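Of the protein chains in this complex, one is absent; all others appear in place.
After this line comes subunit A, so read on.
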Amino acid sequence: MKKLLHTFLPACLLAGAATASAADELHIYNWSDYIAEDTIENFEQATGIEVVYDVYDANEVMEAKLLAGRSGYDLIFPTARPFAERHIQAGLYQPLDKAKLEGLDNLDPVIMDSLASIDKNNAHLVPYMWGSSGIGYNVDKVREILGDDMPKDTWRLLFDPEIVAKLADCGVTLMDDPTEVLVAANIYRGADADDFSRDGIKAASEVVAAVRDDIRYFHSSQYINDLANGDICVAHGYSGDVLQARDRAAEADNGVNIAYAVPSEGALVWTDVMAIPADAPNPEAAHAFISYLLKPEVIAPITDYVAYANANRAATELVDEEIRNDPGIYPPEETQAKLQVTPTPSERQIRALNRSWTRVKTGQ
C-alpha cells in the first residue's frame, strides 16, 4: 500500500489506452516510489528487454484500469487483500509458469502460507514487499502536550476523544481509507477487526465521528511531508511512509523527531504482490522480471531504497544493517504477534463501508 501525489488520476486512466507491445517490450504498472532507482536499468541491461514503467498512487486506480480490460500491462503490483484476492476470484490473472521462476523457495513460508489462503497453491501471486499500518508521531511535541507518561503504542492517540482534543491544535490525521480506519476503530473498541456487520460498521463509524472535529485531515500520503516538517503531531500511517518522514526530517536537520509505533491492541499488516493480468501481451517478459526480482542481490537494495521489508528470506542479510535492525521495518517477534492480515469485506460490505466513511468524513 503506497501512495504519493494524489488521486486525480482518472484522466490519465482514460488517456492511457492499451498499446500494442513489441516482442521484447515489458509494460510494468507499479506504485510510485516503490523500486530502487537503478533496478529497471539493470534489468534492461541484463536481459535486453525494454521496460515501459508506469506508476499509480492508489490500488483503486490500477484496479479501474484492470477492470476496464486490455490495460496493456504485463505485470502489476496490487495489495494482496482485498485487491489481488478479488481479482483472482474474477479471473483477471493468469497462473504463473513456475518452471520459469527461479528462487521461489527463498520466499518467506509464513507469507506464502498466508497468501495461499487467497490464492490456492500460490498459483498467481509472488509477494513483493510488506509492512504494517500504525501510528507515526512527533515524539517531542506529543510529550510536551501529554506529559512524560504519554501513551505511545495505542490507538487511543487517534481515537480517544480526550487525548485527540489535546493534540488537535498540533495536528492529528487519519488515512483516507475506510477499511484501514474502520478496522483500526474496531480494534480500538475491542470488537473483532473484521466486524463488518451493519452494527459493526455503525459502531466503528461512531468511534471516528467522536474525534472527527479534532482530525486535521483524512489522507493516505500527505502526512509524510507534514510529519517531517513538524506541521502535524500524530498520523495514522503506513510503516515505511512514517519512516520516510523520519528520515526526511533527519536529513533536513530541522529538529523534528518522528517515531513509528505498532499499537499494542493490534494492527494490520499488508502484503503487496506481483501478478500477471490474464490479457497481458507479454507474459514471457513478465516472468523474466519476476525472476529478476527473486534474486536476493536485486531485491535487497530495493528494500534499502523504499524502507519496506521484502518477502525474500535469503535477501535479509544483504539488506543494509540499519534497515534490517529497524523494528518498524523488520519487526521483532513480539511485535509481529500483534499484527494481523487486513480482513476482506464482501462487495456489499465494501460499499456500505465506503458510504459510511464518506458520511463520517463530511460530518453528515
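Here is the rule we go by: a residue touches a chain if its C-beta (ideal position, glycine included) is under 8 Å from a C-beta of that chain, and two chains touch if they have at least 3 such contacts; residues count from 1.
In this section, contacts and distances are computed from a predicted model.
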Q: Pick, from "LuxR family transcriptional regulator", "Pyruvate dehydrogenase (Lipoamide), alpha subunit", "Cation/acetate symporter" or "ABC transporter permease subunit", the protein name that UniProt gives for the chain of this complex that is not shown.
A: "ABC transporter permease subunit"
Q) Of A:45, A:121 or A:362, which residue touches the hidden chain? A) A:362
Q: Give the residue, chosen from A:40, A:58 or A:249, that touches the chain omitted from the document.
A: A:58
Q.
Could you pull out which residues of subunit A are in touch with the chain that's been left out?
A. 6-8, 10, 58, 60-61, 63-64, 66-69, 86, 89-90, 92, 171, 178, 212, 215-218, 229-231, 347, 350-351, 354-355, 358-359, 361-364
